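The complex appears here minus one protein chain, its other protein chains still in place.
Let's turn to chain A:
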Amino acid sequence: MSILFEHRQSAHCENGVVSNLLHHQGMTLSEPMVFGIGSGLFFVYLPFLKVNFAPGFSYRPMPGRIFRKLAKRLGIRVRHQRFSSPERAKAVLDEKLDQGIPVGLQVGVYHLTYFPDEYRFHFNAHNLVVYGKAADDYLISDPVMDYTTKLSTQELQRVRFAKGALPPKGHLYYLERLPEVYDLERAIKKGIRQTCNDMLAPVPIIGVNAMKWVARNIRKWPKTIGVKKTNHYLGQLVRMQEEIGTGGGGFRFIYAAFLQEASTLLRNPALAQRSEEMTAIGDAWRDFALNISRIYKNRKSGDDVYEQLAQQLLDLATREKQFFMRLKNDI
């Protein structure tokens, strides 16, 4: 049995799942729209939390937040369920599929058999949609893939009950009710306002301040932890920024796309201007990633390399600070 479900590829898994589930119910929101209204743009630095032997950097908020914010702002009712028993988790999934409801799942990446080996890390906040069952296989629409895939019952149970940080515990969700009327303009404004507040938050681990902190640490690292570890940390930063799911430049380009769409919807030309500025900032982030990768390529070392990288990140922080202050005024 299979539900007629349109698979549309997206840059980021969470936006993609949300956008596809809504589209299935006849509510069309583009991926950038979902990302913008859900306030997906973020930066957080968690130096005390080690991920993959490097400190935690992230260009996005906690998994699930984009969807929660979006649902709240548009009045969509979503049902979330977690399970302690894998059998029960499977039974509920099968029941929903029988009712013809496509179901979103939170899964661990490591055991996803259709992923290239290089991308299989123990990361538990990936999202995908199950839209049917054929014999023993579940039909999977993974929004970061070009095409739909399949997972056997056993494989699916394994990824649904992956362990480690942020364990999915069989987490599944589906749309229960869509609003009859919703105020898109207001939702967009709320989303933008929150992103501005997040990025300008007066705490050291979030937003622009976190970027500055990372920049200061890049200066210090070669002396305190050695060049090898510094390079690994920087590699982690690049991966979080550019790896599968960000749409390039640490989500900056998706956000610029959102601002462009919002500008038309709100008939606010200032936002189109901001969109162009955000594109330029995204390009600067890519230059930053490129410069980091040169360290591996040329085996270039010496303190001045790290000094330059730190300065580059500091400049980005300053630019984004001014940007979000202007954006806040435009709304």
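Here is the rule we go by: a residue touches a chain if its C-beta (ideal position, glycine included) is under 8 Å from a C-beta of that chain, and two chains touch if they have at least 3 such contacts; residues count from 1.
Note that contacts and distances are computed from a predicted model.
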Which of "Iron-sulfur cluster-binding protein", "Sugar ABC transporter permease", "HTH cro/C1-type domain-containing protein" or "Na+/H+ antiporter subunit G" matches, in UniProt, the chain that is not displayed: "HTH cro/C1-type domain-containing protein"
Contact with the hidden chain (one of A:R120, A:K169, A:K189 or A:K321): A:R120
Among A:P102, A:G191, A:P222 or A:G282, the residue in touch with the chain that has been omitted: A:G282
Touching residue (missing chain; options A:I3, A:L128, A:I254 or A:L309): A:I254
Contact residue for the chain not shown (choose from A:A89, A:V144 or A:I218): A:V144
Missing-partner contacts on chain A, residue numbers: 9-11, 31-32, 52-53, 110, 114-122, 144-146, 163-164, 167, 231-232, 234-236, 238-239, 242-245, 247-249, 253-254, 256-257, 260-261, 275-276, 279, 282-283, 286, 289-290, 292-293, 296-297
